[in-house]
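To keep things clear, I will list the structure first and then write my remarks on it.
Just one protein chain is left out here, and the rest sit where they should.
On to subunit A.
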């Protein structure tokens, strides 16, 4: 196990800069998720840590040693790929033991380590099969087994669950989490799925256009998004964003929407009267009915039952706002939906810069 240190990492393809000076410190044993939309540079960053992509500038250190000039093997990392990348002509046991064989490890030792990893991942009965004879979930477990047997300093995961169906993805997510809790190997996990990042990671790094937008624990990012991008990216369904102007209601700050609705803000928000802002309301913070906080009302435009919960989309100041209500709530298309939100749960961002206020 080892810590990972990225120091002002840059990557350019010709004249096009894709990573703009990223610095990160990942603790020994920590599970860090790199998230962001397609093209944000998260996979490129991971591949640079792996040694599969050259670094244009900056320094990468694993376990305190600078690894810029080292091959992937010398960096002592293991990587799990989106497409599993299993060798089709080898059996499960041969796939898992291939890296040990290349390293010149003795055959009995390879067999022992493969058996141990197979037992851990419930693959013991599949060791003689070829990858084509396995299901998607089993293949992904073999890919993880291949990573485990070599006992690497760092695990790198490149969207490992993207090729699986929704049910299997949830199951594999738990298995990855359990595995990390068992082996406590430093892990860097790339995904575009914020639910995966939230459930798995100790810390999330949100990337956009090759820059770090924010990093922190999942709940920090959820509760205190640093800007509009992070606020919109973290949370499902996404945060509702409404344009308004700062005003005062009974001496307390508020954001007034286009139709005159005033949404009260917490007193500690650093806003100025007349400031153009974007107000962020999480769907799960909109409580149906009139209660304490800002009352909001609009015509119901869409009702999406998901079982335990129902998503109600209603019209507010000409924009669609989503609320999450209990599955038993009698939502009806066309009816007026009333909800309220506490002022300390209202997020507010400067409309020009997008920075949280």
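Please note the rule applied: a contact is a pair of C-beta atoms (placed from the backbone, for glycine too) under 8 Å apart; a residue touches a chain by one contact, two chains touch by 3 or more; residues count from 1.
Assume contacts and distances are computed from a predicted model.
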Candidate names "CO or xanthine dehydrogenase, Mo-binding subunit", "Gfo/Idh/MocA family oxidoreductase", "Carbohydrate ABC transporter permease" or "HEAT repeat domain-containing protein"; UniProt protein name, chain not shown: "Carbohydrate ABC transporter permease"
Option touching the unshown chain, where A:25, A:73 or A:224 are the choices: A:73
Candidates A:52, A:195 or A:301 - the one touching the absent chain: A:52
Among A:18, A:85, A:124 or A:317, residue touching the chain not depicted: A:85
Touching the absent chain when the full complex is considered, from A:66, A:102 or A:219: A:102
In subunit A, positions touching the absent partner: 47, 50-52, 71-73, 77-79, 81-83, 85-89, 98-99, 102-103, 146
